[in-house]
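Could you have a look at this structure, given as structure tokens, before my questions?
Only one protein chain is missing; all other protein chains are in place.
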Amino acid sequence: MNREKKQAELITEISGVNPLKCMKCGKCSASCPSFEEMDIKPHQFVSYVANENIEALVNSKSLWKCLSCFACVERCPRDVKPGKLIDAARQLVIRQRGQEYLSPDEIPALLDPELPQQLLVSAFRRYRR
Amino acid sequence: MQRIGVFVCHCGSNIAATVDVKKVVEMAALEPGVVHAEDYQYMCSEAGQSLIAKAIQEKQLTGLVVCSCSPRMHETTFRKAAERAGLNPYMVEIANIREHCSWIHKDMEEATRKAVILARAAIAKVNLNTPLQPGESRVTKRALVIGGGIAGIQTALDIADAGYEVDIVEKTPSIGGRMSQLDKTFPTLDCSACILTPKMVEAAAHERIRIYTYSEVEKVSGFVGDFTVDIRKKARSVDMDKCTGCGVCQEKCPSKKTPSEFNRGLNNRSAIYTPFAQAIPNVPVIDREHCIKFQTGKCGVCAKVCQAGAIDYEQKDEIVTEKYGAIVVATGFDTIKLDQYDEYAYSQSKDVITSLELERIMNAAGPTKGHLERLSDGKPPKEMVFIQCVGSRCADERGKSYCSKICCMYTAKHAMLIRDKYPDVNVTVFYIDVRTPGKNFDEFYRRAVEQYGVNYIKGQVGKVIPQPDGKLLVQGVDLLDNRRIMKEADMVVLATAIEPNPDVRKIATMLTASIDTNNFLTEAHAKLRPVESPTAGIFLSGVCQGPKDIPETVAQAGAAAVKAIGLLAKEKLTTNPCTAKSDELLCNGCSVCANVCPYGAITYEERQVNDHGIREVRRLAVVNSALCQGCGACTVACPSGAMDLQGFSNRQIIAEVDAICR
Amino acid sequence: MQEGMKNGCAGAPAVLLERISTLLAEGTVARVLGWKAGDMAYNPEPAYFETQEALKDFVYDGFCGANLSKYMIEASKLEGKTLVCLKPCDTYSFNQLLKEHRVDREKAYIIGVGCGGKLDVEQIRRKGIKGIQSIDGAQLVWEESDPGTELKGIGDDVLTIRTIYGEKTLPYGEALLERCHVCKGKEHRVYDELIGQSRDTKDADRFAQVERIEAMSPEEKFAFFQQELSKCIRCNACRNVCPACSCRKCVFDSNKFDSSQKANADSFEEKMFHIIRAFHVAGRCTDCGECSRVCPQGIPLHLFNRKFIKDINELYGTYQAGENAEDKMPLTSFDFGDAEPGIVGERG
Amino acid sequence: MMYKIARENLSALFRKIAEQQELYLPVRRAGQVNFGVWSEEAVVDLDTLKSVKSPKDVFFPQSENLYTVQKEGRKLNVCPQDLQEKDFVVFGMRSCDVQGLCVLDRVFLSEPVDTYYAARREHGAIVALACHEPEESCFCKVFGIDCANPGALPETAEGTGAENKKGGADVAAWLIGEELYWKAQTEKGEKLTEALKGILTDTGETEEQQKLAGEKVAREQAAIRAIVEQLPYSHLSLDGWNGAALNEKFNSPLWEELYKPCLACGTCTFVCPTCQCYDIKDYDTGHGVQRYRCWDSCMYSDFTMMAHGNNRTSQMQRFRQRFMHKLVYFPANNDGMYSCVGCGRCVEKCPASLNIVKVIKKFQEEKQKAQAAEMAGGDQL
Partner (left out) sequence: MPMKDEFKPKIVAFCCNWCSYAGADLAGSSRLTYPADVKIIRVPCSCRVNPMFILRAFEKGADGVILCGCHPGDCHYSTGNYYARRRMTLLFSMLDYLGVENGRTRVEWVSAAEGVKFSQTMNEFVEKIHSLGKNVRLEDLRCRKE
């Protein structure tokens, strides 16, 4: 199995998204506040994953432009959740960089009064060892 | 001991590709009672059937097992084939080795093993089958149509024209239905009223059609050919015979604050009202909830102004009980509620409207007298945006999973009409797909684009944001060039998903007609019996069965009528012989069975029996086989096992269980 | 020797005997279905009396515990009225039979007799008492002057039991049938007249045993019932005594259903028999307890019926079969909002 | 030679027996005592006088397979059931139960011999136990059975069936105080005793010691017999019940009254040590058929139901049958042997308190009444 295929499978596994459910209506892109900043548009995430075009996706600007506001997840009529896909792609990248884990003693250094508590908790949940 | 013949069908490769039919034949031949087993390409074919007939005669078969497709498909075919060859049709059992086996399994060995077991179960059952004789029941030569929209009207007209009596029951004060609310119709743009009204008049004038408006079906009992229906005629408070339809009462009525149902609540109506000018019957009703007289006791203006003396505040609901041979359901549809779709600002802005509301606005008799204007400020719009698929094709619980089918076409119609009448208005349509299968449909849509310059953008809208200046900011994307679109619009029209009339669930329960998860009535067969309900004697007309446009509705209405006529034309119906039967020597006369019978088919009588020499008078259950529909509830309720179901007897089912588990 | 045995017999309360005698003499009833003195202190048998002279053998005491309602099925076929003595709990069964058209109300003259709990010789034996020659204290003492007010709690009265191995005593309450400890109440649900006083005998929760089993793990439950049911000898006493099992021919005796069984050949068969029997009487069983009383192997058969009663009460609303002869039975009615069968797994 | 063993060592004895062969004895399970196979976990109960089911179950099981038919395609293979081949021991049978086997022997061992039963009888050794505390329902004495002398040949059999030495128990035992006394009565018994010698202790080498033990047993026997004398049913008269009384008894109007409370259950039959009727049934196993037999009861409405129907259609007839069989038909065909042994199980277990004693008494009473009337009539004349 080639690497990209594996990665695509990993993304769908992490995100729990079935890209085949997408009917290409574009409501995700239409709802996205970061649309203009993105080189690959939210409605395209799905086809990138479906086509196993993962290299391009993980190297895209979009990967880091998504605000995780989940408007696309909320509005998607087909329950496809492009936001979750891009989030999974990010995790894939982080894991590749060997930064998969976060340990409790690293947390104090990361604390920032401006940072939403929720984000910290979710990050910890996701990246804890 | 039976002499059973087993016939295994290849169904081309449908069965034979996954089931080793030769093996099934070989294994079946070992079963007790089996004297003949063979396979054939297509058992249901003429040649296959004659194979069966030949075996019946040559081998003196007393029972048949056909291993083939679902009994729901060809049981009747094989029963008839058996009957032609001189075998009682109820000596035939089907082993469903296609839908329940070859089509769902991939491994040949596994599928073959299962097919053998299914055949074995059917053989075990046939070993206990007994010849059954169907009874007869009469047919009441009158049909009931529930719903007075275009579907109901067309069905009623067709049945009546064929020479049978028809009653239409319509919940609202007038027949006409959704179509009467429409302004123009696609793909020819005729005026809806112009083509509907003559039909309404024809129905009203037809000597064999009776119309019960402002009425509802309350109770249904009986069965195919012999339904008994209670119809509640709600009190109109106006004497139908006296009223001349002059309309003075409506004019003078002081209570004028009730949102008009007909105009989708866009304007108000009086408490005494006819829904629309061409209403049939043209007799108003008093909406007692909003009538001052009924609410406070003081008013009575309408009675005073009515010269015909038709106002009758004392009128009461009336229950009419009628007998029918066939019932056609034509309950139609409504648009879904949009309170779950906040992103389109429907509840926030008066200028975001549904397509059906636009129909009323465009209509000369509508709230704006046909002028296209914003409901917020009455100004004519310059930019109009149409959003498709609002609530349709939706996987979550906010909307409907199906395509509402009519939206693409009516949106093209609206766009075209607006561009035609108001050439300075820009029209943009946001779509996911444009679906226009149908005669002259795609041409129609292309005209909107090519001749009328309607701007079609592929991409669902993400959000509609009402602006402080009253404009509506539509946020979307053009998917074809990956461009963000922020469009300021004056009006936004939502192509709202349609759903079956919510009343249909109640009606389906009364009729014991099955209904799917979307509340559409289920057809007896998706392809081959699309206008019949699985419940005998119940037919489906119009959108209650699935989304349809007018031409399709009218076509189906006619088809439903033909099916109903086919039933009414029969003098007698042969009844299902698979009915309950009580063994008088086992019966305790305890009445438990009668308590669970939904058809009142069980009565009791005192009768002398001879129980192995003991002669005594006993209270015994008696089943009326014309009323019994063969559900079997009584057989389980009966503690002594006296009550049994012919064709699905205790021993037969147990034999199947044993055969499967062995 | 004959005298010695007679000593054990408690006789019948005079007020009851007199009334019965009068009704028989008047011709109001053609016969009396009551009890005949046995040859031991504890074994009176159900019997018909057609003459006043025959009534000399009539007995009614603490050992007259059997439910006579079922005999009324046959009695309903006889000419004339049959007088029957029914305890409060028996009247539930009678009502249920009435509902199922198995008895004829017109053919019955019901004397509702007061009940202070009925005795079970098995309970006495279980205390290790054997060689019983006579038992004192099983007689019914109905005081005319004090009708039913001074009701003594159970356990006050004492049975004096003379045996070959010496004299023993036992509180009345300790010799009661299981059903008396969970008594439904001393009110007769159907009768023509009432005679005698009752006293409360309820001192246990009717569903406590069922709850104890419900709380067990599946393995424990299975082991419990396997052990109990393995004793079953398929004598059919439970079925034949049961007023709800009134079928002319039981499905387990009928070859029509492919389910006829005699002695168990496999442990599955006991389960099949007892589950189906309990199911057939579900919603009809009044919990009269006769099945457990008659089981020669002491299997607590009421635990099956009571489980269904408890489930019915919890899922479909409290229902007591035989409370009257009109209510719809829980298994022949339904509610649109009934629990789904999946609830069984959810309850854990 | 008399042996003994301390009560506390009985489990060692049972273990020893069970090493070599299967051991059946009264076991308490879920509150009831029935004969069952011994195991370390089994709760042995020798104090309960009567097991609910009689030990006939060991020789004539309630349900037993006769043969199996295996189906392969359309071929049928008949596989006969293996007969009992191993020796086994039944410990703790009472005199009445042993006599019950004599009744069954009459039925099953006469031609045609029931091979299943015969094999079990041949391989089974019986250790019978005296009844130290007989109960009020017992009436074995009426049938000449001595419960103090467990497993001895019944007196009534003398001269008639005495040559049938199989009748008794192989070992007689008395549980006196904290000791069990053990005396082999047959060759089979001697063999069993021999095998257990390590555990059973001699009651003594000397004649004197043997005599003392014998006296102890004799004293216990006397005590038992004294109790038996006091039992309410011990002096029941069987006068008039014999093969010759067929027509008189059969046609008696008393049955019509007696049967009335009968529930038609099979309790009396299934607890009875002598009832021997069985039904033969087929069970479809899915892959063949098992033909088995199981106890049947003449109280059941479908008893001996055949193609033509039933030969006894009313419960009165069925009720009458049971007692006529025990007291009239059986003695008529078996040299006067009754097929009741007075164990009293049916007396205790009948849900309607009916029983054979009440039947015998009722007939007796009627007879006395008739005699009295006759005498009174005679006086008048």
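Per-chain numbering from 1; labels A, B, C and D assigned in written order.
Note that in this section contacts are C-beta pairs under 8 Å (C-beta built on N, C-alpha and C of every residue); 3 or more make two chains touch, one makes a residue touch a chain.
Note that the structure is predicted; figures quoted are calculated from it, not measured.
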Which displayed chains the hidden chain touches across the whole complex = B, C, D
Ask   = Who touches the missing chain here, B:K23, B:H105, B:K242 or B:R398?
value = B:H105
Of B:L338, B:C587 or B:L645, the residue in touch with the unshown chain = B:L645
Query = With respect to the chain omitted from the figure, which of B:H10, B:H36 or B:K114 is a touching residue?
reply = B:K114
Remark   = Note that chain D touches the chain not displayed via residues 283, 285-287, 290
Remark   = Per the touch rule stated above, chain B touches the missing chain via residues 70-73, 96, 98-101, 103-107, 110-111, 113-114, 117-118, 121, 505, 508-509, 512, 514-517, 522, 534-535, 578, 596, 598, 629-633, 635-637, 645, 648, 650, 653-654, 656-658, 660-662
Task = Using the touch rule from the top, list residues of chain C that touch the missing partner.
result = 210, 213-214, 216, 218-226, 251, 257, 259, 265-269, 271-272, 275-276, 278-279, 282, 304, 307-308, 311-312, 315-316, 330-332, 334-336, 338-345
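The working rule: only the chains that are shown with their structure count from here on.
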Inquiry  = Of the chains shown, whose Cα centre falls closest to the middle of all protein Cα atoms?
reply    = C
Query = Using mean CA coordinates as chain centres, what's the chain B-chain C distance in Å?
reply = 55
Key: Intercentroid distance (Cα basis), chain C paired with chain A, Å   = 72
Query = So, what's the distance in Å between the C-alpha centres of chain B and chain A?
reply = 44
Multi-chain contact sites of chain A, meaning residues that touch two or more partners = none
Message = So in the complex, the part of chain B that touches chain C is made up of which residues?
response = 583, 585-592, 595-596, 604, 611, 616, 619, 637, 639-641, 650-651, 654-655
Query = What residues of chain C sit close enough to touch chain D in their complex?
reply = 1, 4-5, 38-40, 43-48, 66, 71, 130-133, 163-165, 227-228, 230-231, 233-237, 239-241, 249, 253, 260, 262-265, 290, 293-294, 296-299
Query = What part of chain A is in contact with chain B in the complex they form?
reply = 21, 23-32, 35-36, 41, 43-44, 71, 75, 77-79
